[in-house]
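Of the protein chains in this complex, all but one are displayed in their positions.
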Amino acid sequence: MFKKIFNKVIFILSLFFIVNLSSNASFCAEISPLDKIKERGSIMWGADAEGGAPYIFPDPKDPEKFIGFEVDLAEAIARELGVKAKHVQNAWDSLIPALERGDCDIAMNGIEITPQRKEHILFSRPYYVYVEQLVVRKEETAIKGIDDLKGKKVGTLSGTVAQNILEGMGGVDVKIYPGQVEPYEDLAIGRIDGVLLDLPIAAYYGKPNPKLKYAGNPMGEGLYGIAIRKEDENLKNKIDEIIDKLLRTGELKKIYEKWDLWNAAQEKLFENIQGERGYVDLEKSKSAPVYTFFPYLIKGAGVTILISVTSMALAIILGLFLTLLRLYGRKPFNNLAVAYIEIYRGTPLLIQLFILYYGLPNIGISMSPFLAAFIGLGMNYAAYEAELYRAGIMAVPKGQMEAGLSLGMSQGLTVQRIILPQAFRIALPGITNDFIALFKDSSLVSIIAMVELTKTYNILAASTLRFFELGLITAVLYFGMSYPLSLLARRLENKLKRKK
Amino acid sequence: MFKKIFNKVIFILSLFFIVNLSSNASFCAEISPLDKIKERGSIMWGADAEGGAPYIFPDPKDPEKFIGFEVDLAEAIARELGVKAKHVQNAWDSLIPALERGDCDIAMNGIEITPQRKEHILFSRPYYVYVEQLVVRKEETAIKGIDDLKGKKVGTLSGTVAQNILEGMGGVDVKIYPGQVEPYEDLAIGRIDGVLLDLPIAAYYGKPNPKLKYAGNPMGEGLYGIAIRKEDENLKNKIDEIIDKLLRTGELKKIYEKWDLWNAAQEKLFENIQGERGYVDLEKSKSAPVYTFFPYLIKGAGVTILISVTSMALAIILGLFLTLLRLYGRKPFNNLAVAYIEIYRGTPLLIQLFILYYGLPNIGISMSPFLAAFIGLGMNYAAYEAELYRAGIMAVPKGQMEAGLSLGMSQGLTVQRIILPQAFRIALPGITNDFIALFKDSSLVSIIAMVELTKTYNILAASTLRFFELGLITAVLYFGMSYPLSLLARRLENKLKRKK
Amino acid sequence: MITVKDLHKSYNDLHLFKGISLNIKKGEVVAFIGPSGSGKSTFLRCINGLEYFQKGEVVVDGIELHSINRIDPTKEDLEAIRKIRLKVGMVFQQFNLFPHMTVLENIIEAPVRVLGIDKNTASENALALLRRINLENKVNCHPEDLSGGEQQRVAIVRALAMKPEVMLFDEPTSSLDPEMVGEVLSVIKDLVDEGMTTLIVTHLMHFAREISDRVVVFDKGDIIETGLPDEIFTNPKIGRTKLFLSRVLNK
Partner (left out) sequence: MITVKDLHKSYNDLHLFKGISLNIKKGEVVAFIGPSGSGKSTFLRCINGLEYFQKGEVVVDGIELHSINRIDPTKEDLEAIRKIRLKVGMVFQQFNLFPHMTVLENIIEAPVRVLGIDKNTASENALALLRRINLENKVNCHPEDLSGGEQQRVAIVRALAMKPEVMLFDEPTSSLDPEMVGEVLSVIKDLVDEGMTTLIVTHLMHFAREISDRVVVFDKGDIIETGLPDEIFTNPKIGRTKLFLSRVLNK
């Protein structure tokens, strides 16, 4: 159920470096405008058969053949072009990169027309209209529709139109989830106030839950378009012509009726739209230049910094407490500190986070994602900090403690005033190490519905397809968080050294 | 494409702690033997509609309805029981846990009959026979079938029957991949010698690749059975009767013919088998008691230790080199060391591993998974080690260096003989920290087809369903790796302290 | 003031003190002399509880220290040591200045934190003492920027600033030029006049003779002789003392 985020993280990473790998597994590799298609005698269309019915999926009668409304549409288009349709399999996430690389001529697989995507590719005129459904708790009375969501917490999936709608509204506290089950779960137990997702998902996961209900009518129509390479302008025009013809002759309607997909919303297809309408209005603010993404990325970076800094603060304080307990505590307590350190170092952070966020509600303790992230990371890193402090303290010559004691200072005061300042200087590079590692480890908290920098990147990249640009910016942001820390630490070090 | 492993890690973790969560999303929650089913008037059957055609999938004509051969079979069984069939959706991985928890009466979704599963649940007599296909490179002549695989590297997916077959053979170097594309990729570029997977996968991913070919006939038949709770013995007997009847009347054959699934192998269903045959012979060694898994887990732990220890060795040496360069190197080089440290600390390990393993082949450098893991982890941790050493070195009083120098020792010799031994003692707790963190970070290498402890656990747990037991053992194994390290470090510390 | 009774002390396999006893009265100035390694520093460290001892008793102004269990001392043990240390100041052979603090901070740390003296008052007291021993221009230096003799003087001032009733000096003038020794001597003399009990380990015989009311001679972990300075230096009773002094004084 969490596969989505991991899938995306991994996929995006892989995109950077293994662009060429997948070409072995795909079935075509030529760059071809309209003429080439005719010459070749077939149009290569990219789609992910794993996406399922009714788009494209294996024919139960003959699993080696694919069927679906998009298959029918592809065949109709091919026929109009006077060629054959040839399906090219690609993971959904990589359809557009594959198109851009020339693995296929067009990509058609429930791809929404968004301005971000239009930065990179052309879209045909839309061929289908789909809708979104809001779900709330049964007893909810305040939220009657999407307009009542201002100031509320609303869950959705990353990279979806629903997310764009919510973010485009402004004032909505959008929670991005990795899977389809969790938002409805969190809605049911009250962690969020509503969930906006595609109607089929809402129907499947939201409707059957006795604690939930639909709010308002389906809305936020989106448009599916066929993706075409930027340079293949003539192909786009040709395909627009064909869709137009299929609409006029009623063949398109026949296909949708065959697949039981026809509804009133589809009438919009006949309007003389250019493909920019639909929820696109909601997205006006997001236009081409990269800097428009900065606010989002910087917000993500802000969450990363917030989580890292607060949990580091917890780790530093709790770690100090553990060290002091271990070194100067009385009998059973110092051993408890040792046990804490060994156990927290010895178990994976992921398990610790899971227990906190998903385990504790079972015994009635329900934490907010931020609180769980803060406590989870902080308690884990405290164990590591404790060892670093201990190393620092052990490196202070024992004459220092003796001098403090024989001045009549208590052990506690000597530790505080004499030992720790010297130990801190020694431990500083290690603490910096951990702080930087924490910046990266904090991306694990995205499994508990926190949207930090890595997650923001995934979301933006998935919806804009500007993997490389955004990836570079994200990398720079991460580096921009850790490097000042390094510099700061180095300055602090120098200052302390001079004072030694 | 990598979703599988992550999916499993996460799923398994979640299993421990959120067992109750999914019950909200599922549709039934009663515990009911045969009588209860009749009373209720319906039999609840668990299956994952996401699994796809031809098992169970949304009807293109009406996406809210599911069709598939298992749907037909479920309906036939229900009819024979005099009740209605009601589908309960569950992720495939969690079908059996859901069954055990009572979310449904039976689970039927291409579940192979394995001895491990039979530890926990009953199986009806088999209702379908399926096969495995070996794929090799086109120019391969030595491997004509599965018997030629001894000593070869063979790829497969985790938790599959193919994996069991390969491991049951002994002497085969089995490589577990997270997704279906990569094994064929690695096969094509020569990293492995063959791939054994279910025929549909081989047909889809292997066959179309011009560099690959089938070797030998399909083999390693597996049996699908219906899963039933241990205590519902009478339900099992009733269902066996029904399957027997459906076989004898020819209705089962009719269903398979309808879905184009009938083939010669299905004749086996008529043999008076009890459900234990098929590849089960290959699995004789794996029987009930937990200790039979130890060798596998310990082998996984061995890989974890091997990777961790070798890369830690690299990290220690490279880190030392970086520190010395940084502190005592001449002008441009010391800055290079600083840059290395900042960059390797500042970028995620996952990206570094990806570049090494999937990126470098693009420029002709193809590393084995182990080499990539060793170099990737080692180079990353070296940056952290370097900072710890530096902290240690800075903590040695400067009189020590002066004393060495004025004895006529060169700077290098003084560092080696006087400074480093003292610095090491100070840095030791931090180094121990990192070593322990490395044990856990090493599980990241499973994305590059290494099977270490976490991966082994996932594989075993997925095929035996003994999540909790095995999870406990795995946790103990991890702890068993890190704790001795802690103890060792502590002893070393004490020894060095006494010598101070 | 100080009573040491039957003190036994071993370092691992080195059995250093095999039961030594000594009484020191309030206001007395006692000089400890004896060869290097004879146990003078250890003796001082036992008195203020820095060194654990296996057997015997140390009583300072009525507070008793028994063979303290250093591994797991009780609350009372710790309290007793703490009380003794408030009465007893110590100047270490290795100075043990705090490297992260300036000279002034080194000196006022304990008076301000432990005695609760106002920071300004403490600074003024410190500056007055520093001026006497010629260090007023180093107040803001860190210890590592000081010469050996300067460090030693700071260590002395740091201990004196706590105005203890007893002072333990472990070779307080080893790094000082004779001129400065005189200065330090006069500082100590003033304190003695105010009634401070003083224990001084020294290798400077003339210094010991001049300042002390009594001389204690150590050898191999044993007190081989005690007596008035004039007696010891002119007419030692024990052969070993004679030998030690003859070699020393013929210079």
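Letters are used for the chains, namely A, B and C, taken in the order the chains are written, and counting of residues starts over at 1 for each.
We take it that contacts are C-beta pairs under 8 Å (C-beta built on N, C-alpha and C of every residue); 3 or more make two chains touch, one makes a residue touch a chain.
Bear in mind that the values here come from a model prediction, so they are computed numbers and not experimental data.
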{"item": "Shown chains touched by the chain that is not drawn here", "value": "B, C"}
{"item": "Listed residues B:Gly190, B:Gly302 or B:Pro421, member touching the removed chain", "value": "B:Pro421"}
{"item": "Residue of C:Gly89, C:Gly149 or C:Pro164 in touch with the missing chain, whole complex considered", "value": "C:Gly149"}
{"item": "Absent-chain interface as seen on chain C, which is shown", "value": "11, 33-37, 41-42, 93-94, 145-150, 153, 170-171, 174-182, 203, 205-207, 210, 244, 247-249, 251"}
{"item": "Interface with the unshown chain - residue positions in chain B", "value": "331, 397, 399-400, 402-411, 413, 417-418, 421-422, 425, 496, 499-500"}
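As a convention for this text, only the chains that are shown with their structure count from here on.
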{"item": "From chain B, the most remote chain by mean C-alpha position", "value": "C"}
{"item": "Averaged-CA centre spacing for the pair chain C and chain A, given as whole angstrom", "value": "68"}
{"item": "Averaged-CA centre spacing for the pair chain B and chain A, given as whole angstrom", "value": "23"}
{"item": "Shared-contact residues (touching 2 or more other chains) in chain B", "value": "none"}
{"item": "Sequence positions of chain C contacting 2 or more other chains", "value": "none"}
